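The complex appears here without one of its protein chains, the remainder shown in place.
This part shows subunit A:
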């Protein structure tokens, strides 16, 4: 009790001042909610419209209450979104697997067993992201055309792998740096094999990083449009390309468009919602753990 005497009296003044001011925080909370709902509202409206009949989608003022229907989704399936969804899924999953297969050893090399010039290599990777994609699309198109790989989903897989690899190397590197070096050294002194020390020391530390990196790769690959629209047609096109074609053919039907857009965006939105914390870890390049 005697120690409290030593405390500066300032603290006691601060507390009542904070208590007296309760309206401010409440207003800020309300403001935060309004902003959150406002930002989300266009998406909510898109999803609501997707469940409307076309007649309800076109009213002014807009209808809030209506009988929900799945007709529009059925029509989008009838229009043949299925194969496009499969292409997107295949391109996304395969490119993410390739990115991880290349990025994990690379990140291991630059963080746990560095050699000279490691830093140059890291900056080489990130510098490739800075070069505008559009400057490469012409030769890519010509080469892909010459080797008969236009409209082939594997072309997209190779390009998406290259697109996500630099970011993945940087992210994985930041997670590998968390591995306690002492433990690794101790393991190798005990005569543990490389494989065993990887499994028992490295993997537990970096596996959240692998999840975060995968999520970012999945988001960018699923949402990619530029390569897909320029290099694919009927066979290998992905969902964003389907959506664009759908606008051309069904441009006047709001509800149907919203249903198609919802189906295009939904998988990634749900993945991102579930793994929000991974998203933060990944996007901050591991600056946040």
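As a convention for this text, contacts are C-beta pairs under 8 Å (C-beta built on N, C-alpha and C of every residue); 3 or more make two chains touch, one makes a residue touch a chain; residues count from 1.
Simple rule for what comes next: contacts and distances are computed from a predicted model.
The protein name that UniProt records for the chain not on display, among "Cell division protein FtsI/penicillin-binding protein 2", "Carbohydrate ABC transporter membrane protein 1, CUT1 family", "Aldehyde dehydrogenase iron-sulfur subunit PaoA" or "Signal recognition particle receptor FtsY", is "Carbohydrate ABC transporter membrane protein 1, CUT1 family".
Residues touching the missing chain, restricted to subunit A, are 8, 10-11, 14, 25, 28-29, 31-33, 35-37, 39-43, 45-46, 49, 57-58, 60-62, 102-103, 105-106, 108-111, 113-119, 121-143, 158-159, 161-162, 165-166, 169, 174, 177, 219, 222-223, 225-226, 229-230, 239-240, 243-244, 247, 254, 257-258, 261-262, 264-265, 268-269, 271-273, 276, 279-280, 283-285, 287-288 (touch as defined at the top).
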